[in-house]
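Structure in structure tokens, see below.
One chain of protein is taken out of this complex; the other chains stay put.
Let's look at chain A:
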Amino acid sequence: MSIITKLALAASLATALSSAALAQDISGKVVGFSQIGSESGWRAAETSVTRQEAEARGVDLKFADAQQKQENQIKAIRGFIAQGVDAILVAPVVATGWDEVLTEAKEAEIPVVLLDRGVDAPEDLYLTSVASDQVEEGRVAGQWLVDTVGAEDCKVVELQGTVGSTPAINRKQGFEEAIAGHDNITIARSQTGDFTRSKGKEVMEGFIKAENGGADICAVYAHNDDMAVGAIQAIKDAGLKPGTDILVVSIDAVPDIFTAIAAGEANATVELTPNMAGPAFDVLAAYWADGTEPEKFIITESKLYTSADDPAGEYERRKDLGY
């Protein structure tokens, strides 16, 4: 199945889900949300999108910021149980140590939905988990490159995330899976840019020197948008045109990359959606309506954005989310 049909299917599925949710009115329900904290721009955006999604559905959202501590999350969940909320959303800070508090929630018959990360606990203790598929993100980025360069030879340089981090490992794996079998595309160099702009720029400068002043590089694949923004500056400093001389593809879809795409300096980004709460509210609506048990793992869509997807508009939509 090609990526396009997959995306189309996912999109129609999403439409079906959201229209189902509109049919079932969940306004007036009280939902507790235990958020990890606000350590990154994406996390802040997730919090604002969750509030928006709750407001759009008329849900009364009780928000608790755990400031990166599991004990705070456990306290918050116990608080929600004591208040008798209708459901609880948790973005768990770590994977272990949840059995006890999840059991308490189950005994109180409050459904729990995990957002963004999983936990090591028996599956019957929570309703479902909503998360992105990081390998798929890499795959979508790789597939975009495969479709774009066609049969031409293409030397790719890769800016990895922090060495050993899960997103770096998964996004690398997905990209390699997508380009496997296309011998015209090779990863010539791969180094870590630590997910930061300045390291992304520094590493790209090195790559350009090492690859014949950048003339040999056909594309740069960055594990996140921030490194891509740094790389774009390095490409410009070397007297080349990012987006034309060197293709730029990255992951996350933060506002600044849309500015670059709109200016023609970046080509594509794969969205790590901050909207984990929307699908969570949808399954809760179905569960409350007729007891529908959702699947245990709901994977959010890894949507590809290019210059054809109104980058200026996407920037406007995202700039106030807290990225």
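Here is the rule we use: a residue touches a chain if its C-beta (ideal position, glycine included) is under 8 Å from a C-beta of that chain, and two chains touch if they have at least 3 such contacts; residues count from 1.
Throughout what follows, contacts and distances are computed from a predicted model.
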{"item": "UniProt protein name of the chain not shown, from \"Sugar ABC transporter permease\", \"YdbS-like PH domain-containing protein\", \"Rhodocoxin reductase\" or \"Acyl-CoA dehydrogenase, short-chain specific\"", "value": "\"Sugar ABC transporter permease\""}
{"item": "Hidden partner chain, touching residue among A:34, A:73 or A:192", "value": "A:192"}
{"item": "Listed residues A:209, A:241, A:296 or A:317, member touching the removed chain", "value": "A:209"}
{"item": "Selected residue (touches chain absent from view) among A:25, A:100, A:237 or A:316", "value": "A:237"}
{"item": "On chain A, residues whose C-beta touches the chain left out of the figure", "value": "38, 40-41, 44, 160, 163-164, 189-192, 194, 196-199, 201-203, 205-207, 209-210, 213, 226, 229-230, 233, 237-239, 256, 322-323"}
